[in-house]
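Report on the structure given below.
Note that one protein chain is taken out, while the other chains of the complex remain in position.
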Amino acid sequence: MMDTRVPEIKTVEAPEGVEGAGFFATSLEKVVGMARANSLWPLPFATSCCGIEFMATMGSHYDISRFGSERPSFSPRQADLLMVMGTIAKKMAPIVKQVYEQMAEPRWVLSMGACACSGGIFDSYSVLQGIDRIIPVDVYVPGCPPRPEQVIDGLMRVQDLARNESMRRRNAPEYQALLESYNIK
Amino acid sequence: MTPQESAAAPEVAVAEDPVKVQNARVLALLHRLFGEATFTDVEEQYGLLSVTTTREHIHGVIAGLQQDQEIKLNFLTTMCGINYPEDEGKELGMIYHLHSLTQNIRLRLKIFFPVADPVVPTLTDLYNSANWMEREAYDFYGVIFTGHPNLIRILNVEDMDYHPMRKQYPLEDGTREDKTDLFFGR
Partner (left out) sequence: MAVNDALAGTHKIIEEAAAQRHGQLMPLLNDFSQELTTLNLGPTHPATHGIFQNILQMDGERIVSGVPTIGYIHRAFEKIAERRPFYQITTLTDRMNYCSSPINNLGWHMTVEKLLGVTVPKRAQYIRVIMMELARITDHLICNSILGVDTGAFTGFLYLFQEREKVYEIYEEVCGARLTTNMGRVGGMERDMSPVALDKLRAWLKSFPVVMREFESLFNRNRIFMDRVVNVGPISAEKALNYGFTGPNLRAAGVDYDVRAMNPYSSYEDFEFDIPVGTNGDTYDRFIVRNEEIWQSLRIITQALNNLPEGPYHADAPHYYLPTKPDVYKNMEALIYHFKIVMGEIDAPVGEVYHSVEGGNGELGFYLVSDGGRTPYRLHFRRPCFIYYQAYPEMAVGTTLSDAIVILSSMNVIAGELDA
């Protein structure tokens, strides 16, 4: 049976600016921020159980493509958001770092699940106790595994970060110092 | 009971536990094929016959059981290592589980050997599934399988220099700084 209601589609509101006939003047940062925030392409670095919850988030029930993450890109060169989902063992750590280094700026990292945030329940010799030991993390989503609603909340926090980020941030000395502290070139 | 009553009492067949009967058959087969002296510590725990033998005999026993047509214990379910640091001369062990799919009989074989000389013959020529299981036992316990085509670590990082499942080594990572034992009750 066809649903004849017209869906109420919520679109992103235009930023503050001066509007006139045929032109719209606003600040470049706001436009760039809006564009970046609403088109975050995730790189699903799914290692274990959180990956299955991400698949559920990607499915039609929770659907992160509503938030602009329409295309999960498995190529780091084409992704904006590295979502590390699942336990990172020490054997896997160099690979996470390599994938992070291959991503182009601006890039954000979302650490999903207790294992990626801090090692989780696996306080053992072979598990890296949190990916923030090797790469800088922007948003932590705790849970084991976090519900899809929590993942979407984390994604929205990354959207806030992307929307409000200064365009100079990635070239600023503080950011360079941050990368230096992780030994990332 | 008076003698007349016991004579008149009907013959009640003592119900034999079918599992015990099966295990007795397996034990008889083992003794017939390989001799009684090869097996010590014959136990039956929770319905599963468990025998201990030595590393010199294990390959022959498993090969013989694979060929045997009477019970056909020709499926290697799993094998794992074990560490009893208190048993002098028998600190390490390997435990093999065999299964006969046609007759639904399982068997557990154990061997023990000293940690100073942890050498055991490989089963890769009999069972292809033994390949990675032996690598895992090497990785975890340091058991060296002679004749294994590729005995390197499988689950841990390759440059790890100790065998973590041995009882002497701790579970946690020794280099972690943020979880102090004081707060975690260790």
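A and B are the chain letters, set down in written order, and residue numbers restart from 1 in every chain.
Throughout what follows, contacts are C-beta pairs under 8 Å (C-beta built on N, C-alpha and C of every residue); 3 or more make two chains touch, one makes a residue touch a chain.
From a predicted model like this one, the values you see are computed outputs, not experimental measurements.
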Which of B:Leu33, B:Ala63, B:Cys80 or B:Ile144 contacts the chain that the document leaves out: B:Cys80
Which of B:Thr38, B:Thr53 or B:Asn131 contacts the chain that the document leaves out: B:Asn131
Where the missing chain touches chain A, by residue: 45-49, 51-53, 55-56, 59-61, 74, 86-87, 89, 91-92, 95, 99, 121-127, 144-145, 147
Chain B residues touching the omitted chain (full complex): 45-46, 48, 50, 74-78, 80, 82-83, 95, 97, 101, 104, 106, 108, 127-129, 131-133, 136, 140, 153-157, 164-165, 171
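Definition applied: only the chains that are shown with their structure count from here on.
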Rounded Å distance, chain A centre to chain B centre (Cα mean): 48
Chain B to chain A touching residues, read off their complex: 155-157, 164, 169-174, 176, 178-179
For the chain A and chain B complex, residues of the former touching the latter: 90-91, 123-127, 129
